[in-house]
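Heads up, one of the protein chains got dropped from this complex, but the rest are sitting where they should.
Showing chain A:
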Amino acid sequence: MAFIDYYSVLGIAKNASEADIKKAYRKQARKYHPDVNPDDKTAEHKFKEVNEANEVLSDPEKRKKYDKYGKDWKHADQFEQAGASGGRRQRGQGNPGAGFGGEGYGGADYSDFFESMFGGSGGGFRQGGRSTKFKGQDFNAELQLSIHDAYQTRKQVLTVNGENIRLTIAAGIADGQTIKIKGKGAPGINGGPNGDLYIKFAIKNDTKFQREGDNLYSSEDLDLYTSMLGGELLADTFGGKVKLKVAPETQNGTKVRLKGKGFPVYKKEGEFGDLILTYSIKNPTNLTAEEKKLFEELQKLR
């Protein structure tokens, strides 16, 4: 267990006045306060150190004890015994939590040095009688899904910090979308509410369909004759094949919109986006002499 120099934590001299301590504490608190440093473990640790330093140095009795025995804290017991007859609060040696009033930080939030010197009954970080409650830290997780998984509503069990969380992922969830599960983050500090769990979805698409919002885009090859004369085409959609009528004289790059054949709309059961197909006309290759002749005849007609 190491000695902690509370004066250097606050960046003040040993003879600092009460006003100096308050000022230095405020300055450090503004820098490291958890509300202005979200999800920053280093700042959180530093904030605890700053609070502990303030708790000791802003309390004349604690400061006196610290100044006298700080570096030689193991002998502080003698000081305590000497003062016990004067009605001074006894510290819970060997049981840092003893005498803990239920307000302020839990014993674990103080350094071992503090616990050993002052016990766990410090009362926590308090301002004018108010104990500060903090919401627990939010957890962030990422869940990978295939685009096929995202196409249908599915139930999944996630294990976060040993706790099983049942999740219903509605069809149509988007890549990068984050859902919040209230109260499943870290426990609150000092009686504050639990943090939340944020799950971000990464949706992998290895299909021929490009997804943009609820619409899907893909291309369909069309042979020259069907594009010229019209006909039928068996086209792929996300949910299976559909038969399409192709109009005569269809141009390359023509887009057709298949209503309701796109991706499910998130949390709107039965609603789907559209599928936009782009026709890509494939000209015949390796023409026979006869085919070539017929094309030449066609050419003469134009």
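FYI, contacts are C-beta pairs under 8 Å (C-beta built on N, C-alpha and C of every residue); 3 or more make two chains touch, one makes a residue touch a chain; residues count from 1.
Definition applied: contacts and distances are computed from a predicted model.
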Q.
Given that one chain of this complex has been left out, which of "MerR-like DNA binding protein", "ABC transporter permease", "Sulfide dehydrogenase [flavocytochrome c] flavoprotein chain" or "Multicomponent Na+:H+ antiporter subunit C" is its protein name according to UniProt?
A. "MerR-like DNA binding protein"
Q) Among A:K135, A:K184 or A:K261, which residue is in touch with the absent chain? A) A:K135
Q) Which of A:K200, A:K241, A:R257 or A:K293 sits in contact with the chain that's absent? A) A:K200
**Q.** Residue among A:G11, A:G176, A:G260 or A:P284 that touches the chain left out of view
**A.** A:G176
**Q.** Absent chain, residues of chain A that touch it
**A.** 26, 29-30, 33, 35-36, 38, 127-128, 130, 132-135, 142, 176, 193, 200, 202, 204
